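Missing here: one protein chain of the complex. Every other protein chain is in place.
The first chain written gets the first letter, and so on, giving A and B; residue counts start at 1 in each chain.
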Amino acid sequence: MLTLNHFLGLSALLFAVGLYGVLTRRNLIAVLISVEVMLNAVLINFVAFARYGDNVQGDLFALFIVAIAAAEVAVGLAIFLNVYKHNGAADTDVLRRMKQ
Amino acid sequence: MSPLSYAWLIPLLPALGFGVNILFGYRLGKRGGAYLSIGLLLVSTLLATALLVQVYQAAPQWDAHGVVEVTEFESNVVAPLEEEVAGALAIGASAGRVEAARNDLNAALDELHALEDAALVRAADPRFPFSAEIDWLNIEGEAGLPFGFVLDPLAALMVFMVAFVSLLIHLFSLEYMAGEDRYPTFFAYISLFAAAMLAMVMSRNLFHVLLFWELMGVMSYLLIGFFYKKTAAQQAMKKAFLVTKIADLGLMLGIFWIYREFGTLDLLALETLAPTVLSASVATSIGLLLFVGAVGKSAQFPLHVWLLDAMEGPTPVSAMIHAATMVAAGVYLVARTYPVFEAGNALLTVAWIGGFTALFAAILAPAFADIKKILAWSTVSQLGLMFLGLGAFGWTAALFHLITHAFFKALLFLCSGAMIHGSGTQDIFEMDQLKKYMPTTRWTFIIGGLSLAGVVPFAGFWSKDEVMLAVKAAVSTQWSYALLIVIGYGASLLTAFYVARAYLIAFEQPRQDSPWKTAAWNEGGFGELNMSAAEVEADRARESHHLHDPPHEVGYPMGTALWLLAGGAVTLGLVGSPLTDFALQRFVYLGAIPHLEPISAQWLGWVIGTAVAFAGIGLAYRLYREDAASERAPWPLVQLLQKRFYIDHLYYLVFAKPLTWLTRPVAWMDRRLLDGLVDAFAWLVRVLGDVLRRAQTGRLEHYIWTLAATALVLVVALSYGGLS
Partner (left out) sequence: METFSPSLVAFYLIGGAAVLLALFAVTAVNLVRATLGLAFSFFAVGGIFWLLGSPFLAVLQLVVNAGAIPIVTIFIVMMTRARSAKPSRPTSAVLALLVAIPLLVATLLFVPSPATGGLGTTQVTPLSVERLGVELLSQRGRESTLSDGSTLTSEAGTLIAFEATAVVLLVAFVGAILLAQRTPVTESSTERDTEKGLADADA
């Protein structure tokens, strides 16, 4: 029988994978990709809880997360483009001057 | 149209003037804000006039002769019968005799009612008195504090007077204050001052009376200290504020007590509740507490000390404080809460404080050379007369005097402003035969002076006579009122004397060295109390007296204001005179029906009043016509008067000095301990910031790793907690 725990476990796995990516990747796009994976893990969590508890707010939350994530990707990629144009590369290494 | 539909605008418009002036005054051009203030107040005044007319039309109309008949019947027939019944009961007469006396009394009362009905020309409008309220502060299980207006004859009359006089003072200031840097600020302040007074006299709830009362306190504080660079002004503003605050404590206690007794602060309810709910002793206590507030606001002895120092403010402010607002508030408060006073025995105290202050201030006034200070004492004295009237059951008389006084005192103050403006000095001895140069000021001053002195047919005569008439009538209730008659006429005599003296020296005499300034005992003036010698010197240097030679006459705005007020000072008394069949007394009265004495009972008062006024003027004329400078009294007496009987010195030594010592340790704690603590925190934050700054490496990886490690710690901690 398929239980809530299955989905929570899947979500945790995806989250760990995404986290691993965020921590290891040096290219900004790759970091963004990893963040997206983590976001999806969260989405699964929301929808799973919502469906097993029949609570519509979880679905709505997931919906809004998808919308906002789209905006985030747009802005993130634009920033990436800018960094790339400015530095000729877009690795986390070049962003070591964020203090200034 | 009900007056309620527009009455709320009357205080709101000047308040709007304040808002605009304080926010944008300096962007509206040199005089834009002032014109706006005056325009708004003009609309307010027109509305106030409409209000007065409408309230007058709605109020019951009485036939003068009928009212006189009622009054006579009451005192000649009903009162003796009442005494007879009481007497019969007291000596324990037989039931038959008591019954017979009662029957006689009842028959007389029936006749009285018939007479009252006959005297009523037209009954009141069913909506009269106009009142309305909206929820403002609701408290569960309590009456709460609804915000409301009551527009009865008292309110309507006060509103009209305040708006009209304030308008003219604004107009006067337009020219008088022209040279000042803070011109818009000045207009903002006096606009709100007027608005607060207007709102106060319309308020239906004692709490709101207190609210606007305090707002006036703040505005007077700001205006007295308008020339805040002068140390004397700073001291004066503080003194005025503190002294009135002490009095306000009494007022607040009185209001709290009223709420405890009645469960409401509604003034309309007060009228019906006070006679029934209050015991005599409680009513007396509440009355005395309320009166303490009035004593402070209206500068009555022993809290009169602030008013003279308040002359440090600009002259229009003095006019505002002394005529339209502030000091009138005290009289208004007692008049508004009169049912409480009637239910207790506080009125005799009111009368004696008033009478004593009237004489006390009138004695002091001739000893001063500063025109504004003479007028300040005059205000104290005249307010004393009003309280004397209130204390002697002369409710209408006191309010009548309040209204006429507002006009002639505003006129006199504005005249003094014109004199100062024209001659460059406040000292009457230094003014150089002003009658030659300032005809407008001269004639308006004469009108105001005659009105103040109580000369037929000027306004002051009629109202002052009404007050004395009330005191005379009160003798039948308490013998000591007889003494107060003498005191009242003594004050009137001195009043006529000092105003004539001021006129003769300022307008008739050539310039001379002020004897007060050269007198050895007057070294340092009054400033030595709360100012150091250096501060006094600095103030004097800042004033930089330069006398105008020759003096110049006022311009059109000031002249217009003077003549309009003079018109009031001449004619306003007529509304309370036989010429109009005592229209005012038939309009503003306490109780169910007005109270009018027949003319046969009044003419003696007129004769005495006129005689006293001419005696005072004649005395001044004899003494000062020829030679003004030489002293007329032994200098220790003059010194005693100049130092105001050393009452201020006494307060300073007994209250101010010890308090200053008490505050020293507190000040030390504030400066060292509390400020030190604050500084320590600032230092701590700075050090912490220096440390934490190093954590910000500016490298993206570091941030990500920190984030992940934190998440790990959190999850581990949470899961551990969740599993255990």
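To be clear about the criterion, a residue touches a chain if its C-beta (ideal position, glycine included) is under 8 Å from a C-beta of that chain, and two chains touch if they have at least 3 such contacts.
Given the structure is predicted, the values throughout are model-derived calculations rather than measurements.
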| item | value |
| --- | --- |
| Residues of subunit A (touch criterion as defined above) contacting the omitted chain | 1-10, 12-21, 23-27, 29-30, 32-34, 36-37, 40, 43-44, 47-54, 56-57, 59-60, 62-64, 66-75, 77-82, 84-87, 89-91, 93-94, 96-97 |
| Missing-chain contacts mapped onto subunit B | 701, 705, 708-709, 711-712, 715-716, 718-719, 722-723 |
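The rule is simple: only the chains that are shown with their structure count from here on.
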| item | value |
| --- | --- |
| Where subunit A and subunit B are represented by their mean Cα positions, the distance between them in whole Å | 73 |
| Touch list for subunit A against partner subunit B, complex | 19, 22-23, 31, 92, 95-100 |
| Residue numbers on subunit B that touch subunit A, as the complex places them | 696-701, 704-705, 708, 711 |
